[in-house]
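Right, one structure below, let's go through it.
With one protein chain removed, the remaining protein chains of the complex are shown where they sit.
After this line comes subunit A, so read on.
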Amino acid sequence: MAIRELKVCLLGDTGVGKSSIVCRFVQDHFDHNISPTIGASFLTKTVPSGNELHKFLIWDTAGQERFHSLAPMYYRGSAAAVIVYDITKLDSFQTLKKWVKELKEHGPEDIVVAIAGNKNDLGDIREVPMKEAKEFAESIAAIFIETSARNAVNVEELFQKISKQIPPLENPEVDSNDSFKLTRQPAPSTRRCC
């Protein structure tokens, strides 16, 4: 099966549980006091999808969202974006629109957008009605799901839904443009030079 690398970037206010969602998805682990972005450029997890393997490269904001200082490079080449809000914090839902706008401005055009209402385990102090969020997601043609990173609810499902929405690779030959990553070993060069 062919492995396809898909960059997914996370967005949303500080404290809504972006890192917890990644941590639950990748490590199946939850910690109250996490700051797992320390030292991790991005986290990876490979899941099967149809006759492909999707290797998600999940980029966290590394705290750069706190003072609204995300760099445009953060969005480059993303196949999908997950915008997270906290169902117990109305503010975090209201700023969702700002993140959508930011994504429209800086993100790739054909990006798959998913909206995740996190902390669904704290339903008793809910401030954001599910219906409202769902309607908003529909209005921007985004995936919508409520998750709980703490109780491992719907986290896998979130990424499965993203996987399904990723358009199949049309023609790998055409798609592969000749840009490359720098590596420690020289790229194989076909011609020898003087």
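We adopt the following convention: a residue touches a chain if its C-beta (ideal position, glycine included) is under 8 Å from a C-beta of that chain, and two chains touch if they have at least 3 such contacts; residues count from 1.
Heads up, the rule we're going with is that contacts and distances are computed from a predicted model.
Only one chain is not pictured, and the protein name UniProt records for it, out of "Ras-related protein Rab-20", "DNA-directed RNA polymerases I and III subunit RPAC1", "CHM Rab escort protein" or "E3 ubiquitin-protein ligase AMFR", is "CHM Rab escort protein".
Although one chain is hidden here, its contacts on subunit A can still be listed: residues 5, 13-15, 23, 27, 29-44, 57, 62-69, 71-74, 76-77, 89, 91-92, 95, 105, 150, 176-189, 191-194.
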